[in-house]
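Removed: one protein chain of the complex. Kept in place: all other protein chains.
We just call them A, B, C, D and E in the order they show up, numbering each chain from 1.
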Amino acid sequence: MRPSKRAFDEIRQVILEPDINKHAEGSCFARFGDTQVLCTASLEDKAPLWLRNSGRGWVTAEYGMLPRSTGVRIEREACHKGQSGRTHEIQRLIGRSLRASVDLSKIPDLSIRVDCDVIQADGGTRTAAITGGFVALYRAFEKLKKLSIIEENPIFSTVSAISCGFYQGEAILDLDYEEDSSAETDANFVITGSGGIVEIQGTAEKIPFNREDFNKLLDLAYKGTSELSKIQKTVLGI
Amino acid sequence: MRPSKRAFDEIRQVILEPDINKHAEGSCFARFGDTQVLCTASLEDKAPLWLRNSGRGWVTAEYGMLPRSTGVRIEREACHKGQSGRTHEIQRLIGRSLRASVDLSKIPDLSIRVDCDVIQADGGTRTAAITGGFVALYRAFEKLKKLSIIEENPIFSTVSAISCGFYQGEAILDLDYEEDSSAETDANFVITGSGGIVEIQGTAEKIPFNREDFNKLLDLAYKGTSELSKIQKTVLGI
Amino acid sequence: MRPSKRAFDEIRQVILEPDINKHAEGSCFARFGDTQVLCTASLEDKAPLWLRNSGRGWVTAEYGMLPRSTGVRIEREACHKGQSGRTHEIQRLIGRSLRASVDLSKIPDLSIRVDCDVIQADGGTRTAAITGGFVALYRAFEKLKKLSIIEENPIFSTVSAISCGFYQGEAILDLDYEEDSSAETDANFVITGSGGIVEIQGTAEKIPFNREDFNKLLDLAYKGTSELSKIQKTVLGI
Amino acid sequence: MRPSKRAFDEIRQVILEPDINKHAEGSCFARFGDTQVLCTASLEDKAPLWLRNSGRGWVTAEYGMLPRSTGVRIEREACHKGQSGRTHEIQRLIGRSLRASVDLSKIPDLSIRVDCDVIQADGGTRTAAITGGFVALYRAFEKLKKLSIIEENPIFSTVSAISCGFYQGEAILDLDYEEDSSAETDANFVITGSGGIVEIQGTAEKIPFNREDFNKLLDLAYKGTSELSKIQKTVLGI
Amino acid sequence: MRPSKRAFDEIRQVILEPDINKHAEGSCFARFGDTQVLCTASLEDKAPLWLRNSGRGWVTAEYGMLPRSTGVRIEREACHKGQSGRTHEIQRLIGRSLRASVDLSKIPDLSIRVDCDVIQADGGTRTAAITGGFVALYRAFEKLKKLSIIEENPIFSTVSAISCGFYQGEAILDLDYEEDSSAETDANFVITGSGGIVEIQGTAEKIPFNREDFNKLLDLAYKGTSELSKIQKTVLGI
Partner (left out) sequence: MRPSKRAFDEIRQVILEPDINKHAEGSCFARFGDTQVLCTASLEDKAPLWLRNSGRGWVTAEYGMLPRSTGVRIEREACHKGQSGRTHEIQRLIGRSLRASVDLSKIPDLSIRVDCDVIQADGGTRTAAITGGFVALYRAFEKLKKLSIIEENPIFSTVSAISCGFYQGEAILDLDYEEDSSAETDANFVITGSGGIVEIQGTAEKIPFNREDFNKLLDLAYKGTSELSKIQKTVLGI
């Protein structure tokens, strides 16, 4: 029995609430159980320098945690030493993941920045950020279409993410904080709606795992992201 | 007629929703119209150094804005140069204001940090932060009382804040972003539930004002904070 | 009796010595008793970006303290963490105050930076900085006029500043360090030579004050800035 | 045919030269073809704070690139903005990988820092760093054993790393810079001498990959790390 | 003829005014012609860590320039990037020079910091800082003796500094800004009152110099520092 009482292959209650921000081109408030991430997608006034005249656009992401999103308050990154290594790692992952769903040649010279800010953390903030960030991004492109800034929505596939791990020897899906803290392996999978793998990050926290173990995690990941993709499509009406 | 259609002495719809964060000792989601500020109060594990053995405790505040809380996305302070002068100014003001409501000698060696993070901005974020931060702080003290960390709630008065200004020659209360942008004078008042003035900050944005003008603003401020104090008492059940 | 032996409404000996720097377009060494602030006004080679083609110019200020300007040596801001929140707050105040005396449309595309460096501190450094900074700024405009960079001096009014507070229940004017340390209320007023209020900043250090108290402080502030304005006019010969 | 002329499953010439630094407890100069990484393992005088009295020790890593290790000179990280997100990501990966080979309970209160500095880069610097860093770490533990600081060498398994990817539709092993630049998928695998998976990081650079593709990469990774493990054992004489 | 009209071996008018700061243990306002440096010596509350229990004390220095001490305003080091390489170089030089005059074993566990802030620069700010810093330091030790913190003044010799260089082929003494800008060689000498060389820093700005040239500069330096030493002794009454 996992601490969360969920079945080994059961994801948390996932709620994706789009258009919750007055200012942003697109937005989504993503909840995976008690994990809450506010995602906004902003049209930048400038494309990155290295992209100019390439006929392509860009999508990037930033990630942050409110100081008391966690059980023990964390120091504000603005106060002390800038963004940590963990923050950099996560926001680079979010950016890569979202770009995998977009035909960048359809948004020449445009640049979208997706901000993912953790309001409350209970495990899986990066997977909630990718899954909710996708919804914010999709809505932003719809807005730009309406404003005639782009002709068609450049997204060709949904993309979502889920974590898997081994808890007391059993492969489980969508770990919350308590489960994650005692997991032996931690793996994050980013998978498109059509089943394409975008990113795999697996780390043996305590003891190395073998190929068979890894395949169990991958099976769970396919199941989880397939469910997330459905929720994304429902809230977006696509 | 002011842009918001409100009467000259009418505040926006104010909603103070306490206890919305799972982790924090106290919390409040404060909405002044479209301005939304998430306030959490955290017990710090250490009192500031200069306070040790003084028989007194401390309350301090931090302030931040999510990147897309504003109409034009602002850069994340963690990314570039740390907290701006404006951020410092505001969080010092919030801290001073909250301390004015607390008998610090009743929380010896304890330290509370109140984080005020702007989720959406539409003018008056600092006044919403003070008003909502007070509720978060009060709830935190209640929690500490329940946990027997303190014997009684050290708060002896409510404290709230409101902005006033001159718009097209007329004194108006609780300016939203549009009104604030074209105001001739910008003043913020922090006033306790019993009518004590804690802080006055008045700036002539365009032309200096005179004593009579200033008295009109002060009249409005008394009216506004008196209403805010009532809302605070209602949600806290005191 | 106040510690300084001065009458309750008596300012310190104020000496404003203009043109004491060989390089600066304008300069003034301002002494309020033992408080000494060196003010220089420099023509910047570029106007701020957001001002280009607006037909207006700009005046801004920076503030610093020499390490041993204070009783206990303070760390050099260049050494550790950049400018503190207090420094930011003060230099923004100085800038706003000085701009209130200048018709910015008469210095299109020009930008003046007024540096106020505290040589020795004994309370009231920001009020000495504003009062002396005004003299440096005026002298700089005279220099620019002589050099035919501008046609007329864009200053339309003097501006000066003074602090007031309650010491043992009595309202007093122009607090020195010792008086300030034990004051119950600390208020700074920036007022033009024609009596227009530019800025009011009042903080209850210990107990909130009421409207009547505030009016006493304002009365003193009018008296003090009126005297400062006269001294400014005398040294500038206007 | 791959640009390097190597067979699809052929690694570059790998030379691991131990004990090349006069000062370090352990060291290794690792060459994977033209990629050169200098690895030193240093005994730290203090264990990390959070580890005190836990009965365990720690192994951590840092990564850097000399400015002209690359085709186009890169700015020195000390000069501008500190370590980049990429640097953080890589050094965290190296640390996790090395710890997977060490029984930390056998080095209570000790801490080893492995510095991996890229002298010349030609693709695969992180895999060379892990593979060479392991040798430096092993040698450091031998030194500490000789000095009677520890009783036995706490390493229970070799650990090495290799990259794989798809180049023109074909899965290839150990990509050099030219191959990496045009690869469709980039994956790094960290695997122990006994075949345990420590870390998998796979990213679809251009188009998502499927499960079958991934298995091809994993096959190659097992082959490559098995060869690297043999080289490690040979140079260490174990 | 040199631009300053002085004889080739003539120093500028040097005025050393001690005790000009109300707060500092020792102070001196040093003027070398139009170069003005304010020096204060402060007793630090802690000796440096590496010195504890060594039976010795320490003297260190910091150097800064006011923004408009120069012809073209320089950015405040606190604002942008901390202290420059030049600042570091100069303050390390001042510290080494002053320590050469002090028997550090006579001030066990004490630490003095000498701040040298350039009020106005016209060439030779580092030599004025060393020469004036010595006076501030001496006065500080006298104060500590009076306060019975030390038993005797640990200074056993004066120390002063002067610059020399070649201007149009001729060796000249104590260069001002204009002379320095066009000098072919720039050398700074720190010499004790008894003629001991503490520091020599000579740089060929344009063409390398030979041994004979160098000896001419050294002759001038002995003459200059001998005169400075006399002025120091006069103002200190020793």
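In the analysis below, contacts are C-beta pairs under 8 Å (C-beta built on N, C-alpha and C of every residue); 3 or more make two chains touch, one makes a residue touch a chain.
Predicted model only: the values in this text are computed from it and were never measured.
Shown chains touched by the missing chain in the whole complex: D, E. Touching the chain that is not shown, out of D:89, D:115 or D:213: D:115 (per the contact rule at the top). Considering E:75, E:89 or E:151, the position touching the chain not shown turns out to be E:89 (whole complex).
Contact residues of chain E toward the unshown chain are 82-86, 88-89, 91-92, 96, 100, 187, 191-192, 195-204, 207-211, 214, 218.
Touch with the hidden chain on the side of chain D covers residues 21-24, 27, 34, 38, 40, 42, 44, 62, 64, 66-71, 73, 76-79, 82-83, 87, 113, 115, 117, 119-120, 122.
Heads up, the rule we're going with is that only the chains that are shown with their structure count from here on.
Over half of the residue numbers at the chain B-chain C interface are used by both copies of the sequence.
Comparing the CA-atom centres of all chains against that of chain D, the greatest distance is found for C.
Across the assembly, the mean Cα position most removed from that of chain A is the one of E.
Superposition on CA atoms relates chain C and chain E by a rotation of 180 degrees, given as a multiple of 5. For C-E, the equivalent interface within B-C, A-B or A-D is the one where over half of the contact pairs agree by residue number, namely A-B.
With centres defined as mean CA coordinates, chain D is found 59 Å away from chain C. Distance between chain centres (mean CA atoms), chain A to chain B: 33 Å. Residue positions of chain E touching 2 or more other chains: none. Shown here, the protein chains touch in a chain-like sequence that does not close on itself.
Pairwise, the chains that touch each other are A-B, A-D, B-C, C-E.
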